[in-house]
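A protein chain is absent from this complex, but the other protein chains hold their places.
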Amino acid sequence: MSEQSQKITLAKGLNMGLRQAMEADSKVLVMGEDVGKLGGVFRITDGLQKDFGEDRVIDSPLAESGIVGTAVGMAMRGYRPVVEIQFDGFVYPAYDQIVCQVAKIHFRSKGRIKMPIVIRIPFGGGIGAVEHHSESPEAQFAHTPGLKVVACSNPVDGYWMIQQAIACDDPVIFLEPKRQYHADKAELDETATPEPLFTSRVVRPGQDVTLLAYGPTVKTAMKAAEAASGEGRSLEVIDLRTLSPLDMGPVLDSVRRTGRAVVVHEAHVNLGMGAELAARITEQCFYNLEAPVLRVGGFDTPYPASRIEEEWLPDLDRVLDAVDRTLSF
Amino acid sequence: MSEQSQKITLAKGLNMGLRQAMEADSKVLVMGEDVGKLGGVFRITDGLQKDFGEDRVIDSPLAESGIVGTAVGMAMRGYRPVVEIQFDGFVYPAYDQIVCQVAKIHFRSKGRIKMPIVIRIPFGGGIGAVEHHSESPEAQFAHTPGLKVVACSNPVDGYWMIQQAIACDDPVIFLEPKRQYHADKAELDETATPEPLFTSRVVRPGQDVTLLAYGPTVKTAMKAAEAASGEGRSLEVIDLRTLSPLDMGPVLDSVRRTGRAVVVHEAHVNLGMGAELAARITEQCFYNLEAPVLRVGGFDTPYPASRIEEEWLPDLDRVLDAVDRTLSF
Amino acid sequence: MSDPTDSAAAPAPPQTGSGFGPDLAEVFGPSQQDGGPELIQLLTPEGERVHHPDFDMEFTPEQLRGFYRDMVMVRRIDTESTALQRHGELGIWAQLLGQEAAQVGAGRALRPQDFVFPTYREHGVAWCRGLDPLKLLGLFRGVDHGDWDPEEYNFGLYTIVIGAQTLHATGYAMGMQRDGAVGTGDPERDAAVIAHFGDGASSQGDVNEAFIFAASYNAPVVFFCQNNQWAISEPIERQTRIPLYQRALGFGFPGVRVDGNDVLATYAVTQAALQRARDGQGPTFVEAYTYRMGAHTTTDDPTRYRLSGDVESWKLKDPISRVEAYLRRNGLADSAFFGEVAGEADDLGARLRDGVKALPDPRPLDIFDAVYDETTDELREQHDEFAAYLDSFEGSHA
Partner (left out) sequence: MSDPTDSAAAPAPPQTGSGFGPDLAEVFGPSQQDGGPELIQLLTPEGERVHHPDFDMEFTPEQLRGFYRDMVMVRRIDTESTALQRHGELGIWAQLLGQEAAQVGAGRALRPQDFVFPTYREHGVAWCRGLDPLKLLGLFRGVDHGDWDPEEYNFGLYTIVIGAQTLHATGYAMGMQRDGAVGTGDPERDAAVIAHFGDGASSQGDVNEAFIFAASYNAPVVFFCQNNQWAISEPIERQTRIPLYQRALGFGFPGVRVDGNDVLATYAVTQAALQRARDGQGPTFVEAYTYRMGAHTTTDDPTRYRLSGDVESWKLKDPISRVEAYLRRNGLADSAFFGEVAGEADDLGARLRDGVKALPDPRPLDIFDAVYDETTDELREQHDEFAAYLDSFEGSHA
């Protein structure tokens, strides 16, 4: 390992990225519940208040609309607030401020007011938690013009993407797969040049079927591809990374080659990202498709009690099942 | 006109339907801002407070989360609240109560607690209003398991569907196309037997292309079909009526015959109902499709200033353009 | 296992705890009717100067004439815009008739470096900020959502979602704190924020959260509530059963009720509240007790829900006539002055009538502008497709 490179978790990558961003620009603020002394319930902001002070790492009253609404005001004053929503299921009290204000103020003001706000949301399931702690709210935000929505899937992306999101002059909903926070380590080279934020990436090349995933399901898709390769099937895996805008280039390239696609996400299938991807792929690759785009996701039920969550969440077997189905079309 | 039949507007149909429901069941309450003396800003609840009293037609403090949240409590106590959200764009302060409470309490309680709440939302554009008064929030609710979502398109459906929604023991998001409130009259036969609530309906048969519409765009689709017939094209129009659950039966039947479908809604195209319909239709009619399902909707921008809204909204020409495109595939 | 209910303490005889304080009747008394004894006033409806132990102030004749002129001009903006709506030039207009003093009093108390977060009705404050009233009409005509630069005037865009702006105001004020623009003692530097909202808005969660954040961080923000007694058809009693200004006390900062039809008192109280904020003393709640003389907006019909007698009684408290009476009685303005102001108002009216028609309509492709600071390929594609589509009509649309 070189001087610049080290093995880090996603939690560490995000923490380091936040620190970098705060060092680079004194206008960057961190706000949220328990982000100060505690460093957040997931410790993503660990140590930041100690080093940057209470004026820049702000523990807020327990009110999500208040957090996002005051962040809007700070952005108007020239700050770049990075808001932490404690868990996905608690973003909804702030929903009005997000979709009616954060998303629309740039448009409303004809571009005179910028909204460089990042709203970090630990999302997805699989951590054995109680209700409201395992939601996947991305489709609702992606449906809202004016917001940009991204999801990281690994430590290195976490490090770069959070910095890029903070540097972005548009509001970014930044989704972090919470079950990955402390799961795997990856080598980070801080001297590398990251890809642009709003791009998708082929993370495993293949010929037979295209798997589209983001956030927590990238790992699932990679495992499925690995397993399938044992059976002589070659799956291409794309980490979407950006959900709004979608980066359709790599997706269409891939599907034009494979003729088959399966989208995998934890969000409910009905009106989830898979619906949009299926619609766009079909429209743009109509004559290339050997089978309809299939979707594997959370069922159209509320998130279940945790002792059954692994059945609810899309897993390797359900992905492979969909791969089988698309291949037998 | 027989004794039972009369010509009514959508506003009148809804008003009559609410009155019927209140007469039929003393547990039915109406709640919202200005629903009392004023009869609502659209007069949908006109006269109800006078006849049913302030205990059953409740003017609320100006707080949408409060309205929906107290409605939840009343439902737990055995009431059947019908909540009016004044305009689509003001439903978001109540979003948390709707998606985390209204939608989930039945599930959370293993069915022990029923949530027979109707949330009426005047939706869609075209009335020359200022910001937040012309939104189409349906996809967000349809993405949420536990909610049922319907949209009426005409006076007669308004009359029946509101009664059926109130009688339904599940929470119903009830979308009313506000630009239609006072637009057209239709003959109501109060002695007729309505179709079930959660069904779609072919409102104009045709052979060449299937148009899928709901709420305000049913009229647009009908006009497009009329215009197309002049050019020798036969379009089938389906009024979806129910958005969650979707009633795919009539849709698939139709597309299997026509091989082509165009979805028309005012909501943003990206992750709108059209995405889900396209995905499902493609999956279930893959070999019947002559062209990809096309979508005509609001652009992926915030709703514009009203003097340009008719350009933003899908109109007859844009529907016909999509019909052309699907036919030339 | 033993039954946990076994150990229930036997119910004690009911007790109606006097410890909860005074009776409902006492607390929720009639102070709503005429503003009550807590109403701060410096100029009576009859135009008599009265004194107040805490908020008294001297005004120069020039200031008084300035207030008068402001209010006349603001009223003209309002009546002219109402007429323009009737003539179909505006889609809707939010009237401020009767609220001129509240808005001019608050607006004139501001320093240039202060920042304003308005609702949709703050035409009078906009006037005081030097905003060309024509700029206000675009939103109501439907050509834009507000076409002024908030930074140029330190006057934010109109906000329609009730109460949302109170949180923005609080956050902006927190930004001022971080900029070192509070409590330095330098009058050119120390700044404050004013957040406007209505009596109805006081029921929104956002507004109450704004109180909490402002108190928690001691943010330099004045919560300026125009209690015009109505939220569309709902009377103030639906939102609160005690005088509204007392809401602030529960959040740990001061609240006062000022006669919002008295421009002098409103000015005095607001500037004191702003100064507290600039000095680093934190938030204040100012309830400007006034009355919405007109309809909620031009689409509203108040005869459905309120008595004309109420309106009549408030006419006697008109904000402009009391200043006029004071000026005349004390010989502080002559008829030349009044004629001059009337003429200016007529000029303004004419300018608005002409100007509104000249407001450029948006063009179809503008729809795609400014959605993002950095637009996306997706949106560029939608733009281009729509452009091509419009072209296909041989110039009939674009």
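So that you can tell them apart, the chains are marked A, B and C in the order they are listed, and the count of residues begins at 1 in each.
Basically, a contact is a pair of C-beta atoms (placed from the backbone, for glycine too) under 8 Å apart; a residue touches a chain by one contact, two chains touch by 3 or more.
A quick note: this is a predicted structure, and the numbers were derived from the prediction, not measured.
Participant: What are the shown chains that the left-out chain touches?
Facilitator: Hidden chain contacts in the full assembly come out as A, B, C.
Participant: Which residue from A:Leu14, A:Val30, A:Leu48 or A:Ala63 sits in contact with the chain not drawn here?
Facilitator: Touching the chain that is not displayed is residue A:Ala63.
Participant: Which of these, B:Met22, B:Ala71 or B:Ala165, touches the one chain of the complex that we don't see?
Facilitator: Candidates B:Met22, B:Ala71 or B:Ala165; residue touching the omitted chain: B:Ala71.
Participant: Which of these touches the unseen chain: B:Arg43, B:Arg108, B:Lys185 or B:Lys223?
Facilitator: B:Arg108
Participant: Tell me which of C:Ala215, C:Ala231, C:Ala295 or C:Ile320 is the one touching the absent chain.
Facilitator: C:Ala215
Participant: Tell me which stretches of subunit A touch the chain missing from the display.
Facilitator: For subunit A, the residues touching the absent chain are 33-34, 36-39, 41, 59-63, 65-66, 89-90, 92-93, 128-132, 270, 299-302, 304-309, 311-312, 317-318, 321.
Participant: Give me the subunit C residues in contact with the hidden chain, please.
Facilitator: 1-5, 7-12, 14-21, 24, 27-28, 40, 52-55, 57-60, 62-63, 65-67, 69-70, 73, 108, 111, 127-128, 130-133, 187, 203-206, 208-209, 212, 215-216, 237-242, 246-252, 254, 256, 267-269, 271-273, 275-276, 278-279, 281-282, 284, 344, 347-348, 351
Participant: Please output the residues of subunit B touching the missing chain, sorted low to high.
Facilitator: Given the touch definition above, subunit B has residues 29, 55, 60-61, 63, 65-66, 68-79, 93, 96-97, 100-101, 105-114, 145-146, 148, 168-170, 198, 245-246 touching the missing chain.
One rule holds for everything that comes next: only the chains that are shown with their structure count from here on.
Participant: Which chain has its C-alpha centre farthest away from the C-alpha centre of subunit B?
Facilitator: Looking at centroid distances, C is the chain farthest away.
Participant: Could you please state the distance in Å, as a whole number, between where the Cα atoms of subunit A are centred and where those of subunit B are centred?
Facilitator: The separation of the two C-alpha centroids amounts to 31 Å.
Participant: Between subunit B and subunit C, tell me the centre distance in angstrom, where each centre is the average of that chain's C-alpha atoms.
Facilitator: That gives a centre separation of 35 Å.
Participant: Could you list which residues of subunit B touch at least two other chains?
Facilitator: 65, 89, 92-93, 131-132, 270, 299-302
Participant: By the touch rule stated above, which residues of subunit C touch at least two different other chains?
Facilitator: Answer for subunit C, listing residues that touch two or more other chains: 144-145, 161, 205-206, 371, 378-379.
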